[in-house]
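As you look at this complex, bear in mind that one protein chain is not there, while each of the others sits in place.
Chains here go by letter, A, B and C, matching the order in which they are written, and residues are numbered from 1 within each.
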Amino acid sequence: MPQHYLYGELRTLPSTEAYRKFFDIAETAVICIDMHKGHLSDAPECPCPAPRGRPLVGPIDTFHDTARGMGIRIVHVKSQLRKSGADDLNGIPSAWRLGFSEYVGGIPNIAEHAIEGSEWTDLVTRVEPGDEIVSSKKRLSAFYPSDLDFLLRQMGVKTIVLTGIMTDCCILSTAFEGSNRNYRVVTVRDLVAGTNDELEEAALKIMSLNTGLVMDSGDLIEAWTSSYVSASAGSDRR
Amino acid sequence: MPQHYLYGELRTLPSTEAYRKFFDIAETAVICIDMHKGHLSDAPECPCPAPRGRPLVGPIDTFHDTARGMGIRIVHVKSQLRKSGADDLNGIPSAWRLGFSEYVGGIPNIAEHAIEGSEWTDLVTRVEPGDEIVSSKKRLSAFYPSDLDFLLRQMGVKTIVLTGIMTDCCILSTAFEGSNRNYRVVTVRDLVAGTNDELEEAALKIMSLNTGLVMDSGDLIEAWTSSYVSASAGSDRR
Amino acid sequence: MPQHYLYGELRTLPSTEAYRKFFDIAETAVICIDMHKGHLSDAPECPCPAPRGRPLVGPIDTFHDTARGMGIRIVHVKSQLRKSGADDLNGIPSAWRLGFSEYVGGIPNIAEHAIEGSEWTDLVTRVEPGDEIVSSKKRLSAFYPSDLDFLLRQMGVKTIVLTGIMTDCCILSTAFEGSNRNYRVVTVRDLVAGTNDELEEAALKIMSLNTGLVMDSGDLIEAWTSSYVSASAGSDRR
Partner (left out) sequence: MPQHYLYGELRTLPSTEAYRKFFDIAETAVICIDMHKGHLSDAPECPCPAPRGRPLVGPIDTFHDTARGMGIRIVHVKSQLRKSGADDLNGIPSAWRLGFSEYVGGIPNIAEHAIEGSEWTDLVTRVEPGDEIVSSKKRLSAFYPSDLDFLLRQMGVKTIVLTGIMTDCCILSTAFEGSNRNYRVVTVRDLVAGTNDELEEAALKIMSLNTGLVMDSGDLIEAWTSSYVSASAGSDRR
């Protein structure tokens, strides 16, 4: 039986309808967040380095291939800010520009973060035909002010599976907003990375209590493919 | 000089314009979240007990009085669900009904949580004339699907100060969404409470990096009243 | 065969899948807008009189009964403003308070419009058990800043049927926003009323081109009950 993490502890996934509804492939999309050069490049001028995300590129690509093979749609979400600065530095700036920057002792090239048309918005994970891209993320959540919610409604999606970075900010904020907007949310524990071990683990605990399920990719694939999932066939699709 | 917490450590508040803009009294409202009987009652049938919030009632009332005395507006936000169940149990249910409930070993009276017209929606903190109430919170964030954002725009508010419960779910989700929507967010460390020490501290660290400032109420009042705040008089009000 | 109005002309409803999808009873709700005393009372102090709406009360009640009998859900939406004035007069006031008021030569009791707790928010149309009420409409559209969209998602609604007042403002604004948000919209021509014949007819023409279908209630019921509707059974429910 597939397992999930509840407050950091592995538990067997209950086979009640409330849990089985998380695994209806026809209503699921993987939302891969911010796997772009602006976080993942190892160049010294990388505007917002997230080195813990780099080892995830290969595993995420592999997972996405498996999901595509099962007919699950992939949506790549990336941050992109107008060159004018109106979206951020020249308006009300993003809060992480104060707090996170101060915490890490300053980010030299922070002003270039996510600027439209720069190489920093290039996705590092593989985009295949049939995937969708959402490029109007401008803050932490993948939902606001992007058109992700609109797109998911059009696609008939009810469950979102989160991969990418960072666990304790953009993933967590997206999990909260997705859950608030009535999506079922699965965060893939081994395919997300956070600021450090402490916040990564805490964010996963918070999500396991409040926003949906936290699972390893292997367990998630098992839930999609095993008798666990077939037991849910024909259930109410609402 | 007033201090703030950055990743759990007290630091002196920088006196740059970016920080001073958090303390413009005319553009500030306190958002007090979910201080109602459904969380705070000590009756055995309390539908979603948050006992760590009970000791905050007095201190929050005192802080609100101080804020009112300075002309700062207070907005009380509370959860409220239609009796029909359409908002939650009979639709796509809130994720915390699975995870949080399983974590604490089940919540006996959970079905009564926040039901419109029940005593469980009564506010425990004091509401004074001039305060506003937002009673259409139905998920974790105070913003969705409530009219809080609409109300704050009408009030000309740019900075929101968060008090109430719980630090690692509703406060954290509100801090994320408030920050995403370009509000400056101050979370009052000693006037919020979480699930337990671990998640409470982690949530405060996350907010200090990503959503705005984390301060004790005394420091916040000092920032509003001391020469720190007067230095910001006349600054650009955007 | 049921008919619909296209730019004011009756036409037979095409029996293509694109049209048939408007009539899936299981995914439909009737949204009845602003049939409250504040518009419909004949008292001289009525804060925003809409006398053309009064003759609709009976026919709307009858139509709602028929719809309920078929299992279609009814959602009553009404305007409601905080007593403090923060939602409107004391913030950025609603535009109709300038334009509409000037057009009709002033509205004596306009300040009392939709004030929470006053009799003016009482619904005149009949509310039955099983109906839902949305009472946080504060502007023209039934969607913003209310929780209507959230509620409809929870109810699994994809098609909304509009009744009530007024055709050229709240109905039209709701039809636009509903259509923008990917709901299929049917406006019931004989169960809505506008400012005058000219704007009512123009608004219906605009809706027939841009927001969905415009039909008489009899034709709508025929589409729901006749072989027209049964032909759509089993179609893709997205």
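By our rule, contacts are C-beta pairs under 8 Å (C-beta built on N, C-alpha and C of every residue); 3 or more make two chains touch, one makes a residue touch a chain.
For clarity, every value in this text was computed on a predicted model and none was experimentally measured.
Residue-wise, the contact with the chain that is not shown comes from B:Phe150, picked out of B:Phe150, B:Phe176 or B:Tyr228. Checked against the full complex, the one of C:Ser41, C:Thr163 or C:Thr211 touching the unshown chain is C:Thr211. Between the chain not shown and the residues C:Thr28, C:Ser41, C:Thr125 or C:Ser141, the one that touches is C:Ser141.
The chain that is not drawn here is touched, among residues A:Val57, A:Ile110, A:Leu151 or A:Ile221, by A:Leu151.
Summary of contacts with the chain left out: across A:Gly8, A:Gly71 or A:Gly91, the touching residue is A:Gly91.
The chain not shown here touches subunit A at positions 82, 84, 86-88, 90-92, 130, 132, 136, 138, 144-147, 149-151, 153-156.
The missing chain lies against subunit C, touching residues 6-7, 18-19, 91-96, 98-100, 102-103, 139-141, 144, 158, 168-169, 172-173, 176-177, 179-182, 184-185, 195, 198-199, 202-203, 205-206, 208-213, 238. Contact residues of subunit B toward the unshown chain are 150, 153-154, 156, 181-182, 237-238.
To be clear about the criterion, only the chains that are shown with their structure count from here on.
Residue numbering shows that subunit A and subunit C use the same positions for more than half of their mutual interface. When the CA atoms of subunit A are superposed on subunit B, the rotation angle comes to 180 degrees, reported as a multiple of 5.
Our note on geometry: subunit A versus subunit B, Cα centroid distance of 25 Å, whole angstroms.
Across the assembly, subunit C contributes residues 150, 153-154, 156 that each touch 2 or more other chains.
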